[in-house]
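Report on the structure given below.
Every protein chain of the complex appears in place save one, which is left out.
Going by the order they are written in, the chains are A, B and C; count residues from 1 in each one.
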Amino acid sequence: MTSAVQVSDFQLSPELVEFQQKVRAYTQEHLKDAARYDAEARFPREAVAAAAKLGLLCTTVAEEHGGSAMGNLASCVMLEEINSACAATGVTISVHNSLVNSLLGKWCNEEQKKRWFPKMVTGEWLGAYCLSEAFSGSDAAALRCEAKKNGDHYVMNGAKLWITTGSEADLFVIFARTGEDRVNGISAFVVEKTWDGVSVGKKERKLGLRGSPTTEIVCENVKVPADCLIGEEGIGFKIALDTLDGGRLGIASQSLGIARAAIDLMRDHLGKQVDHKGRPNASQPDQWDFADLASDLDAYRFLTWRAAVLRDQGVRCSTEAAMAKSCASRLANRAARRAVSMLGLAGVDGSNPAERLLRDARITEIYEGATDIQRLVIARGLLA
Amino acid sequence: MTSAVQVSDFQLSPELVEFQQKVRAYTQEHLKDAARYDAEARFPREAVAAAAKLGLLCTTVAEEHGGSAMGNLASCVMLEEINSACAATGVTISVHNSLVNSLLGKWCNEEQKKRWFPKMVTGEWLGAYCLSEAFSGSDAAALRCEAKKNGDHYVMNGAKLWITTGSEADLFVIFARTGEDRVNGISAFVVEKTWDGVSVGKKERKLGLRGSPTTEIVCENVKVPADCLIGEEGIGFKIALDTLDGGRLGIASQSLGIARAAIDLMRDHLGKQVDHKGRPNASQPDQWDFADLASDLDAYRFLTWRAAVLRDQGVRCSTEAAMAKSCASRLANRAARRAVSMLGLAGVDGSNPAERLLRDARITEIYEGATDIQRLVIARGLLA
Amino acid sequence: MHNLQLTDDQEMVVDTVKKFVVDSVAPKAQELDEHRTFVRDWCDALAELGVYGLSLAEDKGGAGMGLVPFVAALEAVGEHSGSLARLWIGQMQAVMALESVGGDLLDELAAGSKLAAFIGAEHGFTFADGRLTGSAAFVPAALEADVLIVVAGDAVVQVDASACTRTATTGLGLNSAACGRVECDGVGATELAGADAHKAELVALVGTAAAAVGAGVGSVRVGRNHAAERIAFGKPLLAQQAVQRKLVESTRRVEAARQLTWHAARLADLGGDAADAAAHARITAVDAAVQASDEAIQILGGYGYTVEYHAERHYRDAKTFEVLDGGSNALRDRLAAKAFV
Partner (left out) sequence: MHNLQLTDDQEMVVDTVKKFVVDSVAPKAQELDEHRTFVRDWCDALAELGVYGLSLAEDKGGAGMGLVPFVAALEAVGEHSGSLARLWIGQMQAVMALESVGGDLLDELAAGSKLAAFIGAEHGFTFADGRLTGSAAFVPAALEADVLIVVAGDAVVQVDASACTRTATTGLGLNSAACGRVECDGVGATELAGADAHKAELVALVGTAAAAVGAGVGSVRVGRNHAAERIAFGKPLLAQQAVQRKLVESTRRVEAARQLTWHAARLADLGGDAADAAAHARITAVDAAVQASDEAIQILGGYGYTVEYHAERHYRDAKTFEVLDGGSNALRDRLAAKAFV
C-alpha cells in the first residue's frame, strides 16, 4: 500500500493538494450541518454517503480491490479537512478507513478481501473496530470476549464497549479470546451485523462527538464461520496494535482539524479588532497565544505527516504515530479551550462552534490510546 | 544560494546525512572543553579555528566566493550538532554564517565580496553583527548610532551593545543612522576592527554562554570609506530584518541542539533505571515528560527545516522562521529546566552539563528577536 | 483543622448546607444538568436554610456573618452543582448590592421569595429617563428570575424580568441555571439609589472562586474514586504513578485556590480592599477547576467522556465560569491596569 504521492520539502505534492481541495469542497457542501448533528445526536449518514461517493471511504484500499490506494498520508490530509468541519463525520470515516479497511487489506486473505471490500469501499457497509471492553480500555490485552472453536465455526460471547459507529456499522472487526495467554490468546474476526446473536447494546451519552454513535456491541452465542478469522489464531493483539498505529494517525489528523477550526475562530476574532488605520490591535496576550497555537499546528502536522509517510513506506511507526497523536490531541484541546476563553460569552453560548470544538476535542486524548499510553509507547520506543 | 541538498519525506538527503556525521565527528573531537569555556569565560578560539578548517564557516557563501554554498538547511543541521555540545562555539559560528556571511553574500557588490570573503570564508576573520544599542533592543529601529556622509567617507559615532563575538571579531556589520526617518534613515556598513576609533567596550558578565564574548562596540569618529556602505543608503533596516530571518534559523537550531542535549541527559538518566529484568522502571511522570519533550524536539526541528528550505528557495520565511525560533527556544528552556529537575542535586552541582544547558538555553529566547517579538511577527503574518 | 477561620455559628450553617447538598443535590445534579432542568426546588431549599441573607448585615435582617461562611458553604455546593452555586452567587450579588439600600426588595431577595438575575457592568447597559437599554448573552437565572438587577453605567436598576425579552441558549455549561439572553429596548426600570455594584462584583469574584474550588474538589473525588476501583494492568489505576501525580497536582492547585479564596473573604470581612485578592482567587480557582476536571476526565478515560460520571459536567461548568462576569482575561487586564497604568 505504498502511497503514490509524497511530501517533499514540507510541501504536499500537486496530486495531494488537488485531493485536499476536492475534500475541502466536499466539506463545504456536505458538512454544513455539523452543529445539528451534535445538537440532535444524529448520525451524519448523508454526509458519509456523499463522502463514499467521492471515494473517501477507500483511501487505504488497494486498487485491485476497488480502492484508491492513496494511503495514509492522503488519509491524513483528508481527515484534517473533514474534521475541521465535523468531527463526528471525521471519526466515522477515520475508523472505516484507518482501523477497518486498512486492517482488512493488510491481514485478510484474497478470498476474504473479495468478500468484504466490494461493500466496504463503496460505503454500502460501514466498519467498526471492536477492541475495548468494560474492563479493558488502556489495558486492551485484558479483554474477555471469547470465541470458542467448534468445528467449522467459532462461538463468540462477550460485550464490546465504546464502539465508534457501533449502531450504524455493518461489519465489525472483533478481537476475542481464543486462548488463555494474555497476549497470544487473542484473535481477530470479522462479524457481520446481521448475524444471529449480534446486537447493539447501550448507546453512550457523551460530552461531545454526539453525531457519532458510541455503543456497546453484544455477541451472544454468535456463530462465526471459521473463514471469518483474520490471519491466524493468536495474532489478534499484534493485528490490533499494528492497526492502531494507523488509527492514531487518523485521530492525530482529527485533532489537527479541530485545532485548526479553533485557531480559525481566533483568527476571525482577532482579525476583526483593528485600529482606525486598520492595523490589528487585539489584546497582545490573545495574539501571542494565537501565534503559539498556530505554530504548534504546523509543527504537529509535520509530526503527523512524517508518521504517515513512514507507514506508507511500510516502516514501523509506532513511536512516530504516538508522538503525532499525543501532541496533536493535546493541541486540539488547548486550542479549543483557548478559543472559548478568547471569545468570552460567545465561546459558551452556542452561537458559534467554539464550545462544540471544546467538547469534541476532549475525546481525542482518550480514544485509540489515551495520552498516557502514547507517552508510554514513545518513552519505550526512545529508551529501547 | 540555492541549496543543493533537500529534505524529502522528512528525511535529510544522503549528502546532508554525511555532512551531519562529519560535523558530529568534529564536535566529538573539538568541543570536549565546553564546560571549561564556560567556567573560565574563555572564547573557544581553537574550536572555531578547527571548524573553519572543515569549511564550517562558509556554508552560506557561494562557491565562486570560496564558500560551500550548502545553504540554510545545511547550516541548521550543522548548528544543531555543534550546539548540542557547546553553545558558545555554536553561536559564534551561527553569527558568522547566518548574520554576517549571508548578509555580505546577498547585499554586497562583487568588489566588496572579493574584498572580504577571502578572509571570512577561511575564518581568518570572524564577523559580528551590530544592530542593538543600549536603548534599542526589541525596538531596533530606534537606534542612534550615526554615520555622517563627508565626501568619500562617512564619520561614524555611536555604541553598539550586546554584540556577540564583539571582542573577537575582525569585521563588523554596523547599522547606523544616515537619515532622520525612523526606518528609512538606517544604513548598513562594514567596519573593520583595526580602523581608528573602533574599540571594544564593556564586556558583559552573563548567566550563560560565557564562552562567547558579548561586548559593546564603540565607534568614535570612525572614518568609514563610502565603499563600505552595503547596498545603498536607507535600506539598512530592510537588510537587518531580512538577515535576521536567517539568523533566527541559526538560533532555532542552537535551541534544538541545547534541547537535544538536555533530552539526552534525561534519556541516560531514565535508561539507567531498570527493574531486575532490565525493563525501564523510572518514574512515570519523568518518562512522560521525556516523551513530550522528545516529541516536541522532532516537531520543532521540522518547523526549523521547513523555514530553512523556504529561505534556501529564496522564498520569504519571516513567519516560518519566527515560528521555528519561538517554539525551539521555548523548548530548549523547558527541556533544560526539566533535566535539572529530573537529575536532582546532580542537576545543579556542576557534575554534568544540565545546569550549563539551563543557563545557556536562557539566551535563546532573548537574542535575535525576543519571544514576544517572534509572536508579533507570527501574528502579523497570519492575520495579514 | 480545615476551617480554622469559622466560628461555631458559621460552621453550623456551613454544615447544614453541606448536608442538604450531599442529600439532595448530589444524587440528581448530573441528570438534571443533562436535561437542562432548572433547579427551582434547590433554590427554594437554600432560601429555607436562610442562606441568602448569610452575609447581609444584621440590621438589614441578615445573619451578618460576612463572606467567609459564604465561600465555605458555596464550595460545598460547587462540589456537586455549579448551576446551583451560580444561582446562589447571582442572588447574593443582588442582596449585597442592595444592602445599603434596604427596602422590601432586599427583604424578598434575602428571604428568597424573589429570585434575581444580576447583570454586571461588563454588558454595558444604559439607563436614562427611567428606561433601560442593552443586551446580555448568557445570563444565569435569566429565564426564571422574577427581577433583574442591572448595572447600567453609574446606576444600579431593578427591572421586572417579565418586561424583558429573554431567550434560552443552549450553552456549554451551567445547564440547570436557566441561563439565557436578555434584551431590553427601553424597558421601564427603577433606579436603586445607593446600591453598591462593587460589593456585588466582589461577591461574584469570591463566589465564583469558591464554586470553582468546589468543582475542583468534586473532580478530584470523582477521579480518585474511579482510579481506586478500576483495575488495569493487574492493579488499581490508582497504583499508577502517572495517575497519582495528576491527582496530587490537581489537589495542590485547588488547595492554592482555596487559600486565596479564604484570604480574599477574610480580608473583605475585616474591611480591607479585597478586590485584587478576590481577582487572584477567582482566576486561580477557575484555572484549577478546569485542570482538575480535565484530568478527572482523562483518568476516567471513556467513562469520563460520558455524561454519567460528573467529570464532564465540572469541565463544562468550569469553562463557563471562566467567561462569566467579564471573564478571567478581562480580570487580568484590569489587575494590570490598576497596577501599571
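We take it that a residue touches a chain if its C-beta (ideal position, glycine included) is under 8 Å from a C-beta of that chain, and two chains touch if they have at least 3 such contacts.
Just so it is clear, the structure is predicted and the values come from calculations on it, not from any experiment.
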{"item": "Touched by the hidden chain, restricted to displayed chains", "value": "A, B, C"}
{"item": "Sole contact to the chain not displayed, among B:27, B:304, B:326 or B:371", "value": "B:371"}
{"item": "Residue of B:6, B:122, B:199 or B:341 touching the missing chain in the full complex", "value": "B:341"}
{"item": "Contact residue for the chain not shown (choose from C:260, C:296, C:311 or C:324)", "value": "C:260"}
{"item": "Residues from chain C at the interface with the omitted partner, ascending", "value": "1, 4, 224, 227-228, 238-239, 241, 244-245, 247-249, 251-252, 255-257, 259-260, 262-263, 266-267, 270, 272-273, 277, 280, 283-284, 332-333, 335-337, 339-341"}
{"item": "Touching residues (missing chain, whole complex) on chain A", "value": "283-285, 288"}
{"item": "Residues from chain B at the interface with the omitted partner, ascending", "value": "39, 132, 135-139, 142, 161-162, 204-208, 283, 285-286, 333, 337, 340-351, 355, 358-359, 362-363, 365-367, 370-372, 375"}
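Just so it is clear, only the chains that are shown with their structure count from here on.
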{"item": "Centroid-based (C-alpha) most distant chain relative to chain B", "value": "C"}
{"item": "Innermost chain by mean C-alpha position", "value": "A"}
{"item": "Intercentroid distance (Cα basis), chain C paired with chain A, Å", "value": "38"}
{"item": "Residues within chain B bordering two or more other chains", "value": "284, 288"}
{"item": "Junction residues of chain C, two or more chains touched", "value": "242"}
